[in-house]
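Removed from the display is one protein chain of the complex; every other protein chain stays in position.
Now for chain A:
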Amino acid sequence: MKMEDMPLSGPDNTKLEALVNDIYSELVEDACLGLCFEVHRAVKQGYFFLDETDQESMKEFEIVDQPGVDIFGQVYNQWKNKECECPNCKRLIAASRFAPHLEKCLGMGRNSSRIANRRLASNNNMSKSESDQEDNDDLNDNDWSYGAEKRAKKRKSDKSQTSPRRSKTLKHKNGELGSGISADPYKYNYNAGINYEMLGPDEVQSFLTTQCGVISEHTKKMCTRSQRCPQHTDEQRMAVRVFLLGPSAPVLPEADSVAVPESFDIPDGQALMSRLQWEDSPEISPSDSASSKASTNHSDSRRPKKKKPRPSLGLNSGGGIGSLSGGGGGGSSQSNISLSTKKKKPKLTAPSISSIYDDLN
């Protein structure tokens, strides 16, 4: 049904307002009527005065409106200002601080053991000698005292070298635990570095087989990242190994130029793996054994980085190839493998290698 348009000019506006008020009045009357009916029914049914039957309880639960007291008449912070005597230390403690105080005083809460351990750890660092390290075993459970835990582990290897008193500079705060121990010989992993002076030769060797090991110039620490860590090049890793283990150390998977007949008996994969552990990743071995081309690529990409010259190979390239291919006696793939298994020196120049393969192919 279409409504008549009402222009909202002055007088009409008042009419509209009047209309609004009318509607409003109707609504309010409706509400009042509703209430009346409700009350009347309650009266006639007899439940209107039901809540007023018990005068006594009415007085008891009357609404309280006094200051300092809540609606039920209860005082809010009645016990706040009282003091309690601690049964342990006999001191007077404020009520709200009583429970935390008891926790610390009796040594039974969660935090109290932590704090006690922390105190013990700091005392150990400052004053105890190495023989007392046994006590620090308890601290191994505490993830907080990092230095104590690592100290216990490294104890035996460092006994001959430095005394733990070097760590006197250790400051006992959470955040500084790592930074304060740069001189600490026991520092193992925290700064992602190991001091190579602290490791025995066997340890160095085992360490270098699995980790990068490149020594940082300013901290004298070895990198503990993997052999493929992006921060250091293979060249650096090589240099470190030579420096630490001596020039004769077998560190690379590439074979020597010297032909060794018995190397043929070694299964390809195993030999490769054992060599490869010195230098680099598992990435090399499967591809080496897989195809000649792949191994060529890998060798090519890696070998140019090595600085060490391979004079023997360079000079004897013809002779070496001859001996190798003669010794290899097989297809190109086999000679590749024999090439890689026999070689013990780390360096091979790229051009000589590619020339070898060209000849073989």
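FYI, a residue touches a chain if its C-beta (ideal position, glycine included) is under 8 Å from a C-beta of that chain, and two chains touch if they have at least 3 such contacts; residues count from 1.
One rule holds for everything that comes next: contacts and distances are computed from a predicted model.
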Query - Identity of the absent chain, which is to be given by its UniProt protein name, from "GPI transamidase component PIG-T", "Proteasome endopeptidase complex", "Transcription and mRNA export factor ENY2" or "glutathione transferase" - result: "Transcription and mRNA export factor ENY2"
Query raised in the report: Which of these, A:34, A:73 or A:100, touches the one chain of the complex that we don't see?
Result: A:34
Query - Candidates A:20, A:92 or A:115 - the one touching the absent chain - result: A:20
Query raised in the report: Tell me, which residues in chain A touch the chain that this view leaves out?
Result: 1, 3-6, 8, 15-16, 19-25, 27-37, 39-40, 43, 48-49
